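Here the structure is laid out as structure tokens; the discussion comes afterwards.
Removed from the display is one protein chain of the complex; every other protein chain stays in position.
Take a look at chain A:
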Amino acid sequence: MITVKSTQEGLEFWIESSMAYPDIKEELFRKLGENKAFYRGMKLPAIFFGKHFTDLQKKEISGYFYRELQIQNTVFAEDEEKSEPERPMPPQPQDSPKDEVERMEIIGQEGESLFVRSTVRGGQRMESKGDIVVLGDVNPGAELIAGGNIAVFGKLRGLAHAGASGRRDVCIAANYLLPQQVRICGKIAIIPKDREIEGPEVVYLQDGKVVVDQVG
């Protein structure tokens, strides 16, 4: 029997110590395989309890997690008896929404913002754990993915995703807001194309809804 628990620490796998490795492997891979889309790319570690694995077995398990689910951090709790496993990821907010479409893997240091001094063209993707500021246009087909806020000093015509790692207190601002799509913390909104744009605007979440407002 393998019990899977999702906690703040990570994805916990509690394994009955009497189970043999081949059975564990079979049940584990089957369980994960059924819900690949759910587990894929999780930033939290997978932690194993209750069973001692050999190095080869550990390698096989962590290899599977990495290959199939893009989970990079697999921890075997027996190794960590003395010291708590390092938790490299930032704390998730308590009110982390359930409607989040996908958790983005975000490069760069936490809180570090990305400052782009040129036009972001179609096919280019800018990612930051912190805020993203663009001095230039963001063309159709371009993607901005920020853990924090997004500001575009130009025309936003591509896709912008603010609060991609779960923050809801973020906004997307642009001098000329005509995006293909905006996402805030997983909420997706399409802004009508045929509206009058009179100046800089800002998009944010209010009572769970995406709203557009004039700046200032």
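The working rule: a contact is a pair of C-beta atoms (placed from the backbone, for glycine too) under 8 Å apart; a residue touches a chain by one contact, two chains touch by 3 or more; residues count from 1.
Please note the rule applied: contacts and distances are computed from a predicted model.
Chemist: Can you work out the missing subunit's protein name as recorded in UniProt? Choose among "RNA polymerase sigma-70 factor (ECF subfamily)", "Ion-translocating oxidoreductase complex subunit E", "Septum site-determining protein MinD" or "ABC transporter permease".
Modeler: The UniProt record for the chain left out of view names it "Septum site-determining protein MinD".
Chemist: Considering the complete complex, identify which of A:R40, A:R121 or A:R168 is in touch with the unshown chain.
Modeler: Only one listed residue reaches the unshown chain, and that is A:R121.
Chemist: Could you pull out which residues of chain A are in touch with the chain that's been left out?
Modeler: Against the left-out chain, chain A lists 119, 121-124, 137, 139-141, 157.
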